[in-house]
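Removed: one protein chain of the complex. Kept in place: all other protein chains.
The block that comes next holds chain A.
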Amino acid sequence: MKSRLFAILAGIALVLGVSQLANATPVDTYQFKNEANQKHAMELARTLRCPQCQNQDIVDSNSPVARDLRMEVYQMVDAGKSDDEIVQFMTSRYGDFVLYKPRLDSKTYILWLGPIALLLLGGLIAFIFIRKQRGAVAVEEISDEDQQKLAELLKNR
């Protein structure tokens, strides 16, 4: 029994270990000036998408382009450039595509405002629907004839 439990635990550990390996991000040998810069640069780089392997950020990706961009971000952060400058540098070369969070402009209005519009539309439809339902459930008056029949039925019981 004990050995079985051990085997299961070992199996879980192995699976976790392997998946850890699969998640490993590339390690660079870049030396930051200080830790704050490192933290900041990594955070910024995580918001930038690799143009080649499109579903990875540039920290995560192994591709040479991602490596270049990553290094560029690190160096620019160390050189004291602002986030805006760095983002501008990237988008002027690779377009808005590299931003994971799209900008709000005429091309992306539908993206940003669409959900709100749909929510309002849904709310409106629900509102109309509920109001209609409420009208339909209104109690109907029983006619005199029916009232009489009912009384007779109850009497004869």
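By definition in this document, a contact is a pair of C-beta atoms (placed from the backbone, for glycine too) under 8 Å apart; a residue touches a chain by one contact, two chains touch by 3 or more; residues count from 1.
By our rule, contacts and distances are computed from a predicted model.
Chosen from "Thiol:disulfide interchange protein DsbE", "Phosphate-specific transport system accessory protein PhoU", "ABC transporter domain-containing protein" or "DNA polymerase Y family protein", the protein name that UniProt gives for the omitted chain reads "Thiol:disulfide interchange protein DsbE". The missing chain, though absent from the display, is touched by one residue of A:30, A:97 or A:127; that residue is A:97.
Take chain A: the residues that touch the chain left off the picture are 51-52, 54, 64-65, 68-69, 72, 91-97.
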